[in-house]
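Please read through the structure below; I'll follow up with questions.
Note that one protein chain is taken out, while the other chains of the complex remain in position.
Chain lettering (A and B) follows the sequence in which the chains are written, and residue indices restart at 1 in each chain.
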Amino acid sequence: MPRRSFVCRCEDVTLLELDHAIELGLSEVEELKRYTGLGTGPCQGKECMSVLVSHLVRRGLVDPTTVQPFTARPPTEPVTLGALAAGLPAEPES
Amino acid sequence: MDADERLLLRPGPERPAVSVRWDRDRLVTARRGDTVSLALLDQGILETSRSAKYRRPRGPYCLQGDCGTCLVRIDGLPNRRACLTAVREGIRVEPQNRLISGPDPTVLIDTMMRSGMDHHHFMVRPRVVNQIMQGVARNLTGFGTLPDREPEHPARHEIHRPDVLVVGAGPAGRAAWSVLSAAGLDVLWLDRRDRGGLGTEAGPPPEALLPHTGVFGVYPQEQLWAAMSDVPEQAEVLRSIFPRQVLLATGARDPIIPLPNNDRPGVVAARGLLRQLERSGARLRADDVVVIGEGEHAASLAEDLGTEAVAPERVDRIEGNPVEALRLRDGRRSCRLVALAAPPAPAYELARQAGASVAWESGGFAVQRDDDGRCVREPWPVWVAGDMTGYLGERRAAMDGERVARALLRNHPPASPSSPSSRP
Partner (left out) sequence: MMGKGRAQAMGSRRAELPSRVDIAIIGGGIMGLSTAYHLSRISSLKVAVLERSYLVSGASGRNGGGLRMQWGDEGNVALMMESIEMCRGLAQELGINLWFRQGGYLFLARTEAGESRLTRNAELHHRLGAPTRLLSGAEALEIVPQLDVSDVRLAAFNPEDGVVFPWPFVWGYAGQAVSRGVTVRTHTAVDRIEGLADGLRLHLSTGERLDADRVLNATGAWSIELNRSLGIELPNHPHRHEIMSSEPLKPFLDPLVVDLATGLYFSQSTRGEIVAGITMPDEGPPATEVDLASSRRFLAHLGRALTTIMPLTAQLRVLRQWSGPYDVSPDGDAIVGPSPGLPRLYQVCGFTGHGFMMAPAVGKLLARLLAKGERHPMLERWDPARFSRGGSTRREDMIIG
């Protein structure tokens, strides 16, 4: 097995692949996510977000005082379609 | 397997044996209180799946529910987290994405794409090759297969209207809960784990804790916090929570360290490993594990694990599948587990969904709060405590939880004993 240094294990994104995307002119967290696939797997970025940003900060590509993570979309913990279905019809008014 | 080939030492009173069926026909003896991940690890079963693109062997990493690489099929349901599932008698655990129909191109794929695979520009032309590649790719990715069956019991829905929703039963969450419930507030306290952060030695978890319950989303427009309880062998419960206030204590995660072969089965997070061992009252032999990390954080984890810490700069690569050794710039250290100890990164996601801002601080995005610990005011005040505000460690996280809970009480003193109408 060749040596690889992974940044995102869910989607098998290596440091080399990340740098390749950066060479194409991408630098923003959101666009690097989409181009490399980083953070789009089962962990949804929980594991790789800080590794990505550490790398961008180290390379001087983002400003550490303003950089933001990509959108933290629900669900952050597992939820099944069956459980969600139980949320109907009782749509409680709040 | 011989007792001495096992990874875990089990001092202290013997716990009842539980048998786990692994990969259809292998019976594994675990101890009550173990998680599936720990039980398999004890037996040297470290590879539990293959990866999405290169089909490299993978096993659990973070050991606390965050990374998703421990996903296995449990009792006929795909993609369950082995590291958060406690063993129970007769539980069936199966690897995922390991076997595929036809010849397994694993070695070929990983070897051929030595320099990395640009999946956007891989085998685009000619069209026939592209079509074949797409067909193969489709069969290689994806983790589990469909469930064996429909659920036995349909899921239920419950609505809660607590004074305070407390998320997390780690040190900060426990401390906060004690303060708030002692003040007579109606507190809904939950954690995604089965016992919060408590070891099995610690006696039963507090009755007030709703375990196995993960908050999966915050929906400010609906003023709603949504959670699901997933208690083994029971119907799932969807929870719609309309809190007056929220106190979050969701902790921090353990990032991977980008080193060559950091994906090998046997590479785990030091903190997660330690928690799993504490939970099961188990230990490792000093020779079997080595920590990679810098500074005090890594040193103290190494000490707790009974081994030494190696700085990442000294590591040339990780060897073996599963792990056999660390190849260092100045030598070799054989081991069976490599425990990574990067600075923990705050778990900010729920706070951010609720509208909090985050800032990059020493290796993670920390949730920003005012002096009292509040990060959001509308449509409900949200308070944050513990590691999610920047890594504090257990003792300081507990103190922070208590401090923030007191600030919450100061700002919103409970109206004379909580009105019964505010209960679910």
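Here is the rule we use: a residue touches a chain if its C-beta (ideal position, glycine included) is under 8 Å from a C-beta of that chain, and two chains touch if they have at least 3 such contacts.
The structure displayed is predicted, hence computed values, not measured ones.
Visitor: If I'm reading the header right, one chain is hidden. Which shown chains does it touch across the whole complex?
Guide: A, B
Visitor: Out of B:109, B:123 or B:208, which is the one that touches the chain we can't see?
Guide: The one listed residue touching the chain not shown is B:123.
Visitor: For subunit B, enumerate the residues touching the unshown chain of the complex.
Guide: 52, 77-79, 97, 112, 118-127, 129-130, 133-134, 137-139, 141-147, 149-151, 154-155, 217, 219-222, 224, 226, 240
Visitor: Since one chain isn't shown, list which residues of subunit A touch it in the complete complex.
Guide: Considering the whole complex, subunit A reaches the absent chain at 20, 24-28, 30-31, 34-35, 41-42, 44, 71, 73-75, 78-88, 91.
Quick note on the criterion: only the chains that are shown with their structure count from here on.
Visitor: Approximately how many whole Å separate the CA-defined centres of subunit A and subunit B?
Guide: About 16 Å, centre to centre.
Visitor: List the residues on subunit B that touch subunit A in their complex, please.
Guide: 51-54, 56, 58, 61-62, 66-69, 71, 79, 81, 107, 110-111, 114-120, 143, 151, 154-157, 159, 192, 214-219, 222-224, 226-228, 230, 236-238, 240, 242, 253, 255-256, 258-263, 317, 321, 345, 347-350, 352-353, 358-360, 363-365
Visitor: Of all residues in subunit A, which touch subunit B in the complex?
Guide: 1-7, 9-12, 14-17, 20, 35, 37, 41-43, 46-51, 53-55, 57, 64-65, 67-69, 72, 74-80, 82-87, 90, 92, 94
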